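Of the protein chains in this complex, all but one are displayed in their positions.
The letters A and B name the chains in turn, as written, and every chain counts its residues from 1.
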Amino acid sequence: METTRKIDTASSGVRKWPVAAAAAAAIVMALVPLAVTDAFTLQVLLLAIMFGALGACWNLVGGFLGRISFGHSVFVGVGGYTTLLLLHHLKLTPLLGIPLGGLISAALAWLVGGPTLRLSGHYFAMATIALLQIGLLLLINWEWAGGAVGLEAPIGDAAWMLLFRSKVPYYWIAVGLAFLTFCATFFLVHSKTGFYWRAINGDEEASRSLGVPADRYKMLAFVASAGMTGVWGGFFAMYVGFIDPESMFNLTMSVQVVLVTILGGVGTLVGPWLGAAVLLPLSEGTRVLWGSSGMGLDLLVFGLAILLVTLFLPGGLVTLRRRRGSAGR
Amino acid sequence: MFEALSAGLFNGLIYAAVAVGLALIWGITDVINFAHGEFLMLGMYAAYWLYTLGHIDPTLSAPLVAVALAFVGFLTYALIIRRLQRGPAMAVILATFGLGLVLRQVAFIAFSPDYRSLPDTLVSGSVTVAGISLGRPQVVTGLIALVVVAALFVLVYRTRWGHALQAVAEDRKVAALVGISPDRVNAQVWMLGSAAVGLAGALLTTFFYVFPSVGTVFGLLAFVAVCMGGFGSLPGAFIAGILIGIIEAMTGYFVAPAMKTVSVFILFILVLWYRPRGLFGRW
Partner (left out) sequence: MKMKLIAGVAASLALMAAVPAQAQEKAVRIGAIYPLSGALASTGSEIKAAVELAVDIINNPHPELEGIPLAAGSGLPALGGAKIEVVFGDSQGKPEVGLADAQRLIDQEKVVALTGAYQSAVTKTASRIAEQRGIPYVNGESSSPDLTERGYKWFFRTSPNDDTFVENMMQFLDGVKAVPTAKIAVVYENTDFGVNTYKAVEKFAKQYKREVVANIAYSAGSASVTAEVQKLAAAKPDVAIFASYTSDAMLFVRTMRESKYAPPVLLANDAGFIDSRFVQEVGPQVQGVLTRDVWGNDVAAAKAGLKKINDMYKAKTGKDLNGNNARSMQGVLVLADAINRAGSTDPESIRKALVATDLGEAQVAMPWAGVQFDAKGQNTQGSGLILELKGASYQTVWPEKYRTDKSLPTLPFAWK
């Protein structure tokens, strides 16, 4: 089982500066609302941050472990519904509800992870979609959870219930959560866990033969990813204030999380954030500029942009730096 | 109950018809074509316009549409897929997704979001057998689908050319070593798979409405069928498609129509959990 003492090859040489850089970025982002007051821009920034974080969580399974999950929104949905249902029926504050949402998502991952993680590549991807669709369809038919009509959070001014009239406090929470997400992914990847993940990703058979407890670490990636995604789901539910199965168990959102990460550079720490920083403003910007004509030009531009980036930058935006020959990572 | 069963059977044949083209492309070239639903949509529009402007019945124009879609498939391969096959696997996924979005939006702009349907075609009406009434278009489409799948099966598993396809699917490098050009084979597979879905689309217009997002309606079920049947297995995709149709119908009849689709997904997950390579998957 535990064959050695802590393999410290990774953590001893770990540079701590990315964490400091992330902290600095977080502080800069947190100061933005002082300069920018219009709620729409803030929403775009918040969505970019959220998708970056969702991508980072997804990356644990998709990038580092190498299993593409297209159904990650199921954890968003579980987290979101847990939070709002607890608020609705038990008047439980989201400060507790959101972490609980994350826990329930993690539990779900743990329950289905066993058989699902045995699946390889394409099968795994499709199985995650199936999980998402099952979640969606069950929630639609579940009256107690609001069914197709959905659930609304009350409007109010109660900080301890995370109900604010303005959207700015949500923005700050998002920044804070994002920083925590980054740190979590950073430390996980640079620890023995990340080391094992990369081994499993490289060649599962070989790593098993070398004593890597593959099943346990695959499950860890899946559960951690699910839990963190669930927390964000809870946050998103409070931010929008209204949830219904369609918006919470949303295949398009799931695919967008994958897109953002692949665009930025899958399997890198910075990739998802970069991808989100470009894709979200692009998507919202084109919608605002051209969406109201009703011609769907915005989505067309979006699709073309995706096509072009993949054709000319297949490794993701992160490779822009690498092409200069810099060996840094 | 037999009414439900037979309706489910023919629905299943239709899903299988849509899935078979995808199974071919996915199985042999190992590319998930996220634009598959949009290829179907293009086929449907082609048949629609051929009927509305050219007065050619979809059942007759289907081969024409198949050829047209083969061309689309070829273009897709040559311009997009080929460039990306050397790169990260994910890039291809992204690219086909972007392509699907572009195609859908172009259709939206060119044809407007209005739902269109064909009034009366050669095969309109009902077929009544033993007191059970089914739509004639569905029956005809289902039967043609059967023929097409059988033809593809013979092509892929019983001809020399088919063996070349399988060789490339198993191992590109080795196939190249024995003189089979993977590039050429891939292009041909894309053309064939796209032709298949084009045919399915043309037949679909005899009983389903056409609009830019119609691809998403059938697309997901096609993906499930291919996966459940097992990658690399054409008969698997076919059988899975029929299975989906039957499960849908039986759940709708015995439980509730609202539970139709969720039972398909539950079955799908259970199949994968107990047979991690699908029902007949080879790899």
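What we mean here is this: contacts are C-beta pairs under 8 Å (C-beta built on N, C-alpha and C of every residue); 3 or more make two chains touch, one makes a residue touch a chain.
From a predicted model like this one, the values you see are computed outputs, not experimental measurements.
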**Asked** Among B:112, B:159 or B:181, which residue is in touch with the absent chain?
**Response** B:112
**Asked** Per the definition of touch given earlier, which of B:207, B:231 or B:268 contacts the omitted chain?
**Response** B:207
**Message:** Using the document's definition of touch, tell me which of A:44, A:92 or A:183 contacts the absent chain.
**Reply:** A:44
**Item:** Interface with the unshown chain - residue positions in subunit A
**Value:** 37-41, 43-44, 137, 140-141, 147-150, 152, 155, 165-167, 240-242, 244, 246-247, 274, 277-278, 281-282, 284-289, 291-294, 296, 298-299, 317, 320-321, 323-324
**Item:** Contact footprint on subunit B, counting only the chain that is left out
**Value:** 3-4, 7-8, 11, 14-15, 108, 112-117, 119, 125-126, 128, 133-138, 207-209, 211, 213, 216-218, 221, 248-249, 251-253, 256-258, 260-261
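The definition used in the following text is that only the chains that are shown with their structure count from here on.
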**Asked** How many angstrom between the C-alpha centroids of subunit B and subunit A?
**Response** 32
**Complete:** Within the complex, subunit A is touched by subunit B residues 26, 32, 80, 83-84, 87-88, 90-95, 97-102, 104-106, 108-109, 220, 223-224, 227, 231, 258-259, 261-262, 265-266, 268-269, 272-273, 276-278, 281
**Message:** Please output the residues of subunit A touching subunit B within their complex, sorted ascending.
**Reply:** 68, 115-116, 118-120, 122-123, 125-127, 129-131, 133-134, 137-138, 140-141, 251, 255, 258-259, 262-263, 266, 295-297, 299-300, 302-307, 309-311, 314-315
